[in-house]
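All protein chains but one are shown at their positions in the complex.
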Amino acid sequence: MAEINLNLINGLAAMVLLAAFILVATGRLRTMVRVFAWQSLALGLLAAAVAYSTGYWHIYVVAALTIVLKALIIPRIIDQIMDRIQVANDVEPSVRTPSSLLIAGGMAILAYYVAEPLIQSGETITAGALALSLAVVLIGLFIMISRKKAITQVIGLLVMENGLFMAALSLSYGMPLIVELGVFFDIMVAVLIMGVFVFRINRTFETLDTSFLRRLKD
Amino acid sequence: MLELLLIIPAVTALICLLLKDRRQVEWASSIGSLALLALSTYTSYEVVTSGAKDEGMLYMDGLSAFMLMLVAIVSLATSLYSIGYMGRELDEGRFEASRFRYYYALLHGFIMTMVLVCLSDNLGIMWIAIEATTLASAFLVSFYNNENSLEAAWKYVIICSVGITLALLGTILLYASSIQQVGEAGGSLEWSSLLGMADQLDPTLLRISFILVLVGYGTKVGLAPMHTWLPDAHSQAPTPISALLSGVLLNCAMYAILRYHMISSAALGPGFSGGLLVLFGIFSMAIAAAFIILSRDFKRLLAYSSIEHMGVIALGFGIGGSLGIIGSLLQMINHALTKSALFFGAGQVYARVKTRTMEEIKGLSKTMPITSALWFAAFLAIVGCPPFGIFVSELVILMAGLQAGELLAVSIYLILLAIIFAAMLLHASRMIFGEPTKVVEKREGDIAVVMMLVVLLAGVLILGLYLPQGLNDMLEGIAHLFPGGGA
Amino acid sequence: MIALGAIATTAALVTARKERLCIQLSFGISAVAAIMGLLTSISVFLEGDLTFEFIAFPFLGPFVIAIDPLAALFLASISIVGLAAAIYSLGYVPQFIGKYSIVKFCALFPIFLISMAMVVASSNVLLFLIFWELMSLSSYLLVAYEHKEEGAASAAWLYFVMAHLGTACIAACLLYLSYASGSLDFHQIALYAGQGMTELARSSAFLLALVGFGAKAGIVPLHVWLPQAHPTAPSNVSALMSGVMVKLAVYMLIRTAFQFLHVDILWWGLLTLFIGSLTALIGVLYAIAEKDVKRALAFSTVENVGVILIALGAAMVFYAQDMLQLAALALVACLLHVLFHSLFKSLLFLAAGSVVHATGTKDMERMGGLAKRMRYTSLLFFVGALSISAIPPFNGFVSEWLIFQSLLLSYTIQDVTVNLLMAIALGMLALTGALAAACFVRIFGSVFLARPRSEVAKQAKEANRGMLLAMSILAVLCLLTGVLSAQIIPFVDQASADIVGVSIGSQITDGWVLEVNGGEVSSVSPILLAALLGLMIPFAFLLVRSLGGRTTRAKGDTWDCGTPLSPRNEYTPTGHSQPILRIFNPLYRSKSSFTFDPSSSPYSKQKMGYSSSIPKLFEAYLYEPVARAILGVAKRASVIQAGSVQRYLAYIFAALVILLLVFR
Partner (left out) sequence: MADYLLALVQTAVLLALAPLLTGIIRKLKAWMQSRRGPPIFQPYLDLAKLMRKGSVVSQDASWLTSLTPYVCLASMVVAALLVPAFVTESFGFLGDLIVLVYLFAMARFFMALAALDAGSTFGGMGSSREMLVSSLIEPAILLSFFTVALLTGTTSLVSVTSLLATSGASLIGPALLLAFAAFFIAILAENARIPIDNPSTHLELTMIHEAMLLEYSGKDLALMEYSSMVKLTLFITIAWSAFLPWGVATQVTAPDLALGVIIFLVKLLALALVIAIIESSMAKLRLFRLPNLLTGAFILAFLAVMSYFVL
């Protein structure tokens, strides 16, 4: 029974990383949001599996929250924003897809290199997932760097959050409940604020392309 | 009892939100910050005399008391100043009247988050508080709603949230290391208990977590490679907000790093984290020096000088030793006071001359003699001239550096200080002296601000010449908190 | 003294509105403070050291104020010059009433005076550094006082930056010494600093001190600010600055080299000697070529600092060879020259100030003929010029004679190369002395003698009473210290004995005569010389009267061999220095150009213009490249702030990756 769980957990973790790679590859905004939703769903299931195998009830709460919040509510908010602004659907990456994929691969290798000594010393069953979560965090950061649109930067940030949550899960079965709740609350507020800003930017600059945000320099 | 410290700013924010009339909002905000200052002086006096106070989620020792005082003093000065400043902005129609209330509500919300940072014992809560400061101040930075302030706010939010996410990862790693070592039950995020069991934590995990925290919170402090948001945010935000930002927010973020520095120096010895702090400190001073020479807008100049002073503080704490720590703490107070004085003066100058590019400003001493004299004195103070405190704190850090044998770092530190001294003074003397270019009638800035400048500068002057006994014991108490600092 | 100074500043601030009263009050009180300073220094000579402790920064331990004979000597010079400057300001400052804010001047002047006194008095590293920088700050604000003139603010800025660089070096050196000896107090440092440090550390500490104090004293490569800052400052301030402030750097250099580092390495002394002679020569050469009267005086300050350093270098060399007798002699000569220079240089600056005040211009080309219009000022300037060119009865002669004696006695050192270097230094000193005399002939001649060369010089009127009183005090002192030098030397010797450990007072002075090694080497009696010269002039007058009967003295015009003489064909200062300029051209690299009026016939030119300009060598080859380099680096670094969010995130990402890789 334990092996099934282990395989399930590792499988779900691999799914999350796969979703991150797909995010890097896609050229269209809508699909990016969709893939992000899938990634959060996989993450929620992973949390549930971990909860099931370790018997800690508070992880169930967190898993449910992840699924509800990140898989359903946030993608809808982003879709709403995009409909209201009628933003062009393409992502205009500053780095061509093949090279960004290669870079994402590089990120994974770096993450593994960094996490390798930690995995030996980690006692948790999901220690192996640490390298994957680090990779997801780095890829999220890469998405923010290489994409021009403001919304892609929001999604990049959220992907980094997912990576973080997975790292917490893999290392110490998540943080104490109050902290988790606080983190979720913060993410919600952050997304709301960014949404407000995206509206304002669109109203003043008539475009979401952040390359227009270049006026303040020395 | 500590919760009261949080409730006061929260309540003031709410009241400001509800009140409609401008006068009442102003009164509410000043009473609120006054009460905050009174209570924080009382509690920090208690902490200094009767030791740390641990109330569940909140924890207050010498260092947090010190930070609390800093937050309270600067927020009082800012709220008093913003009455005059925002009043004039309103009359000039720079923003709609309805948003006046939001300004004060956001201001006090911002103050509350900073107080929470200083008080929170749990590193998770501290992370949430810092995230909250970013969100609260994001609106304040974009208060003017024009392209530039929006761009500045957007960059501010994005960069800081990225930084803070990295810091969260660092916190998670730290939390994980505490669990592995001590088993499930012992795992806690209270840094006080973490400090207790620091030597059992796993060194490699701790090292990576400190790096992540340093890069993460370093973004909030404005250390060198992560400083890029700071000049934009400071130059676009309304003046009282940029005073609050550079006076206190940077110090709170530095406070967070210090907590981690304590834990990592207890576990790995001060060498590792101290060395990193020194490295980042020197790098930030170098970058700031380059930009101070080139900057053309005096608010950006002040922002870069904040980066430079944060570099000096990081250097001081990195060097460690009781002298290094006391020197950096002194540097924090002096910097907070002088920088707010500078920003208030900048607000006055901007109101009069209506331009921020320094080339166009000439002969201020003719157009507004007293304010420009005080502003020039603040400039002299910030670059470290003797009667003012920064000269003494920079000297103490130099002594600590020499004692710690960091000869290379100290010599670079001296050279950079000299370059910055020359560049800042050149900008200041060009603005103050000479014949006024714009034909502006000679009218003094309003009295309230002049008085505030005098009070702030008097504070820095006293710290330059004489250190009151009470403050001295507090500093020495804090120095003993640091594992390496006990010497 | 300190309390009085503080009262003076507050008085100035309080009576801001009423200019006249504010001037009287603040300068009156600072004059009284100066007198108090003089009394304290005399009391220290008579009763011995004066110490006073107080706690300012508890975590740094107690701060000590101690005045030993060496400090008392400098305190005396500060007080005398301060007194004269304060009295002078009573007459000088009212001219600024309309243009600049008086309260600023009246507040800053006492602060400047007090900070100088405290620099000498403090015997704790931190206290010293605080007052040292405070002195530069207050003098910076005073130099930038007349900021309406173009170039004033930038000259002041250059001055303050150079001073700050100097302080940085001094701070590094002194704090390193205090770290080596474990305490901030001068006495502890003097006792323990020596043992703890390796040879390399001691030499680097000495070099740091030399560069730090040299920047303030104005030794050659670092002298660039002095000829710009002193002329722009109001005259009473520039008198204080070049009379006294420059000497404080020498005071601390002596204390650091002798008391802290126990100078026992030979090349230190030789290096100081070399730099001293270089500074002296370059200072005087530039002084001769200068058209602006106050800049010429500033350059002559650089030259005198060079002479002082020569004496100090000689003292160091003797001390390193532990010939304590000779070291004491050289040190006494050095301290005497410091004291006398502060007297006659401040006199010259005050006199030049009243000339500039009367004519409104600093350019010597447009002066001339002021002797008749400003009779007393020209007489007082003459006394100053005589003393600085070391003419016998005056004090410059005594100190230069002693420096020559100490250099002459260097042959007792066994090492031949040192002897030859000393001989060269002697030659350079003689050349500089003669050139200084030439320079002051030129200045006095072109400013005061012959006919006025411009309208402005014609209407010049005599300075008012306050200024004349101050200048006459200094002039009388110049003569008295020259003639009665035998009485002053025991005090100076007390200071040098405190440093070098050997008292040679009895050997040098015997009644009215100054002797070296008890007279069998050489002796001079300034008082008898003065008496003889004084007697001889009336005697000659009587002799001539008796031989030739009544002397009829008719007024005719100057012999002009036919062509009507206009003031234009007088010998202008440029003309006067032109031969020297041509001979020393390789040092000057001066560029001169002739302009002809093309229109007239090829043979007889109507209009001919000659202009020669001395490029500022040090700025061109040393300071501009450094400034350009810093700017270049800054420009390259500014590419970081290029505006795009992505780029900023990339920086954070890069920083994170590098750190993780390095510290895995």
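The first chain written gets the first letter, and so on, giving A, B and C; residue counts start at 1 in each chain.
Following the convention adopted for this analysis, a residue touches a chain if its C-beta (ideal position, glycine included) is under 8 Å from a C-beta of that chain, and two chains touch if they have at least 3 such contacts.
What you are looking at is a predicted structure, and each value in this text was computed from that prediction instead of being measured.
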Touch partners, limited to displayed chains, of the chain removed from view: C
Among C:Phe27, C:Phe160, C:Tyr176 or C:Phe397, residue touching the chain not depicted: C:Phe397
Given C:Ile102, C:Leu426, C:Ile488 or C:Val645, the one touching the chain that is not displayed: C:Leu426
Contacts of chain C with the absent chain, listed as residue ranges: 368-369, 371-372, 378, 382, 386, 389-392, 397, 401, 404-405, 408, 411, 416, 419-420, 423-424, 426-428, 430-431, 433-435, 437-438, 441-442, 444-446, 448-451, 513, 519-525, 528-529, 532-533, 536-537, 540-541, 544, 547-549, 551-560, 565, 567, 569-571, 575-580, 582-583
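Note that in this section only the chains that are shown with their structure count from here on.
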Which of A-C and B-C has more C-beta contact pairs: B-C
Central subunit by CA centre of mass proxy: B
Between chain A and chain B, centroid-to-centroid distance (C-alpha), Å: 32
Averaged-CA centre spacing for the pair chain C and chain B, given as whole angstrom: 44
Rounded Å distance, chain A centre to chain C centre (Cα mean): 70
Junction residues of chain C, two or more chains touched: 638, 641, 645, 649, 652, 660, 664
Two or more partner chains touched - positions in chain A: 114, 117, 141, 144, 153, 210, 213, 215-216, 218
Chain C to chain A touching residues, read off their complex: 638, 641-646, 649-650, 652-653, 657, 660-661, 664
Of all residues in chain B, those that touch chain C in their complex: 154-155, 158-159, 162-163, 166, 207-208, 211-212, 214-215, 219, 225-226, 228-229, 231, 272, 276, 286-287, 289-291, 293-294, 322-323, 326, 365, 369, 373, 380, 385-387, 391-392, 395-396, 398-399, 402-403, 410-411, 414-415, 417-419, 421-422, 425-426, 429-430, 433-435, 464-467, 469, 472, 475-476
Residue ranges of chain A in contact with chain B within the complex: 114, 117-118, 121-123, 137, 141, 144, 150, 153, 157, 160-161, 164, 167-168, 171-172, 175-176, 178-179, 182-183, 185-186, 189-190, 193-194, 197, 200-201, 204-205, 210, 213, 215-216, 218
